[in-house]
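With one protein chain held back, the other chains of the complex are shown just where they sit.
Right after this comes chain A.
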Amino acid sequence: MISRVHSNHYSCVNFFLTLSLVRTLFSIYIINNEVYKLLISFRMTSPDVVRQMQDKNARPLSLSGHVGFDSLPDQLVNKSTSQGFCFNILCIGETGIGKSTLMDTLFNTNFENFESSHFEPKVKLRAQTYDLQESNVRLKLTIVNTVGFGDQMNKQESYQHVVDYIDTQFESYLQEELKIKRSLHNYHDSRIHACLYFIAPSGHSLKSLDLVTMKKLDSKVNIIPVIAKADTISKSELHKFKIKIMSELVSNGVQIYQFPIDDETVSKINTAMNGHLPFAVVGSTEEVKIGNKMVKARQYPWGVVQVENENHCDFVKLREMLICVNMEDLREQTHTRHYELYRRCKLEEMGFKDTDAESKPVSLQQTYEAKRQEFLGELQKREEEMRQMFVQRVKEKEMELKEAERELQAKFEQLKRLHHDETSKLDEKRRMLEDEINTFNKKKAATELLQAQAFNTNANIKKDKDRKNSGFM
């Protein structure tokens, strides 16, 4: 029995041995494969593997199965879709050149813009925000229109308002970004992503106002020039007009937005479109029946200009470039180029630098703190100065008041003396008067006495006389 068990055991062991042998061979094969792959990747990447490891450089690795992160772009897109997109367009052009109509046509909505008058004293900007939705994509669209551009007699300040508006949007974004408690992912981005500059269809060349405005804006925003009301120009004139415009822009150093050509999927179409700039557009919200369907068009007695017909105008190209192909790139350029430039300039203007005098890296906070200390110091100094001045003034005032008091006192004394003099004079006079009265009274009394005496004497004499007389008898 034991031997049988033994033999069984032996066969089992044999079986397991072969199995494990197979397994090891198999695993060796796999390991070899992996090692081979590894070696290949080592060879392909760089000769010095150790240095690479120390550099912590990423080495390319091949996967032996499906991991699943190819759904990453989808995850990203889903997240963005739920958040919604934001796009801001600025339309610059003279009054009545067709900005609002073009926007209506472009986005297939009636944006309810009323006509503006030609008598605006200054250029104003009017921004309106709309929520659009197409299938499952939500777009928060802001259209900014210039009101009264090119209407004034003196157009020197026209561009300034536009530049200020763009700067204000950058500024508010910068403020939000530098806040301590911020919510950037919820922030309604109001920076201008694209600027459509409407060129009047004169057929000759750009106006000087156009050149000046575009030159001021080219470093702040993506400019896409369009020729408005293109149905007034014939094809040959249009061709010459476009060439003239582009050459003028180039010779004046205006950098308009170039559609990106580095991505293979869109480079072909973008290069083609770059050659068609500026786009000659016609806008219309009215529909005309052509054949058996309704198209957006303008009806003239001599024919119908179809907006979406590529032979008639470049509207489709504009829509394609602005929305379908390059919207994301426009937003990216605004954020990474124009906004960064603004930010850098603004912060450098305020005195922040990346490296200080000894070219050691200095962080924003250090500079800020240094500035703040400086500011506080200055404030304190000014406070001290003010305090000194205050004390001085108080002293002066005090002296003045004392002086005045003394004067008053002197005056008072003088007046008192005067009064005293007067009083004594009056007293004197009174005494004199009284003396006189007394004298007069005395005299009067004396006179009366004398009179009385005289009367008495007279009476006596009369009496005597009477007696005498009577005595005679």
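Some observations on this one:
Just so it is clear, a contact is a pair of C-beta atoms (placed from the backbone, for glycine too) under 8 Å apart; a residue touches a chain by one contact, two chains touch by 3 or more; residues count from 1.
The definition used in the following text is that contacts and distances are computed from a predicted model.
Per the UniProt record, the chain missing from the shown structure is "Neuronal-specific septin-3-like", taken from the list "Neuronal-specific septin-3-like", "Glyoxylate reductase/hydroxypyruvate reductase", "Proteasome alpha-type subunits domain-containing protein" or "Golgin subfamily A member 7".
When the whole complex is considered, the residue among A:His188, A:His204, A:Lys289 or A:Arg344 that touches the unshown chain is A:Arg344. Residue in contact with the omitted chain (choice from A:Arg126, A:Arg182 or A:Lys465): A:Arg182. For chain A, the residues touching the absent chain in the complete assembly are 23, 27, 30, 34, 38, 49, 53, 56-77, 79-82, 85, 106-109, 112, 129-137, 139, 174-175, 178-182, 184-185, 263, 265-266, 269, 293-295, 308-310, 316, 319-320, 323-329, 332, 336, 340, 343-344, 347-354, 363-365, 368-369, 371-372, 375, 379.
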